[in-house]
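Below is one structure, written out as structure tokens, with a few remarks after it.
The complex appears here without one of its protein chains, the remainder shown in place.
Moving on to chain A:
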Amino acid sequence: MARALCANCKAERAVIKRPKNHAKLCKVCFIQVFEDEVHHTITSSKLFYPGEKVAIGASGGKDSTVLASVLKTLNERHGYGLDLVLLSIDEGIKGYRDDSLDTVKRNAVQYNMPLKIVGYDELYGWTMDQVVETIGKKGNCTYCGVFRRQALDRGAKMLGIKHVVTGHNADDVAETVLMNLLRGDLARLSRSTSIVTGDSRSEVKRSKPLKYSYEKEIVLYAHHKKLDYFSTECIYSPEAFRGSARALVKQLERVRPTAILDIVRSGEDVARLVPGEEPSSCACSGQKGAAGLVDDDVGGCGSQNGRTPGGEMAAMDKQLRDNEASEGLEIDVVKTMVEGNAARGEKRDLPIRAGNTSKGAPRQVLGNCKRCGYMSSQEICQACMLLEGLNKNRAKIQI
């Protein structure tokens, strides 16, 4: 078994068993196949156009480092004609980003790519340290999470770039699919499965070229290409639903390695079954209503600092229970009404599932934030709301 030859070139000894399909490959062929698959994804989804300026959301972690390396390689090999820029976000937490930003700075030299580091202070007028000073440790993760969600887009806008690529991989997408099934959030599920988010209405388009790449293969790629990356990406633990979904994906992968891609496939298919979505399987029409709200951020700190583990799930469980209680009342009311009508001899169709028709999956109506122009389902986006509160606080302190 160990002496097996590479299934691809049949000349070199296989050193890699692909986690995805157990194909045994030599190092050179693995790197080639990995790159070819990303290239295929890029071309079949028509992710780029020649001359496009593209920002790579770079955290110094393995995913974004591999993404930068692969894009550089493919851009040169296939003549995409892309103008690639590394874009990093500095939350302004003293000490926290030092190592990862150092990594990104080295990457910029290694890949000969311009690097732009944008701070929360530039984007929002507040560093996270300042936020913590003002509002205390409790609840600051809400701020960090909301700010981070927009940071790449706002940063790209500052640079005049309309396309940001992120290092989300197949494991991340699978995790998001299961998480949203668990949360019962079909709207978000259908948004998170598309390779491109943001349509003509949003100023910045986001895409994930590594959507079909296994995390394990990304690690292997980084290892065999001897890439320079920073290995601990986030100090915060994920929120309960994501954490739970992540653990589940890992278990499923152990039982059946193809499960990760199978979940991605299911996610794409289920997205087309969400009430109100277009039945078409064309990737572009699926974008309608998928505008810009990139809230499938991974490795972000939408965390549970100051909350008990599982708090998210417990809160949802409670809310659902309350809903059930009120729904029960509603059904009773309808039933008595119908029975009343029947008693009066009126003929009516029995609404068997009272209340259900009006309570389909809520469709968010997306517009733009009146203040910053970012896609938002509210008049004022979450970030601007938080900033308003912070700025009032600052004014008070200054007085």
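We adopt the following convention: a contact is a pair of C-beta atoms (placed from the backbone, for glycine too) under 8 Å apart; a residue touches a chain by one contact, two chains touch by 3 or more; residues count from 1.
Everything below uses one rule, namely that contacts and distances are computed from a predicted model.
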Protein name as given in UniProt for the chain not displayed, "CMP/dCMP-type deaminase domain-containing protein", "Intraflagellar transport 27", "Cytoplasmic tRNA 2-thiolation protein 2" or "Ras-related protein Rab-3": "Cytoplasmic tRNA 2-thiolation protein 2"
Omitted-chain contact residue, chosen from A:117, A:159 or A:182: A:182
Which residue of A:5, A:117, A:135 or A:274 touches the chain not shown here: A:274
Missing-partner contacts on chain A, residue numbers: 7, 21, 23, 36-37, 40-41, 44-45, 177-178, 181-186, 195, 212, 244, 248, 251-252, 254-256, 258-259, 261-263, 265-270, 272-275, 279-283, 310, 313-314, 316-318, 320-321, 324, 350, 352-353, 360-361
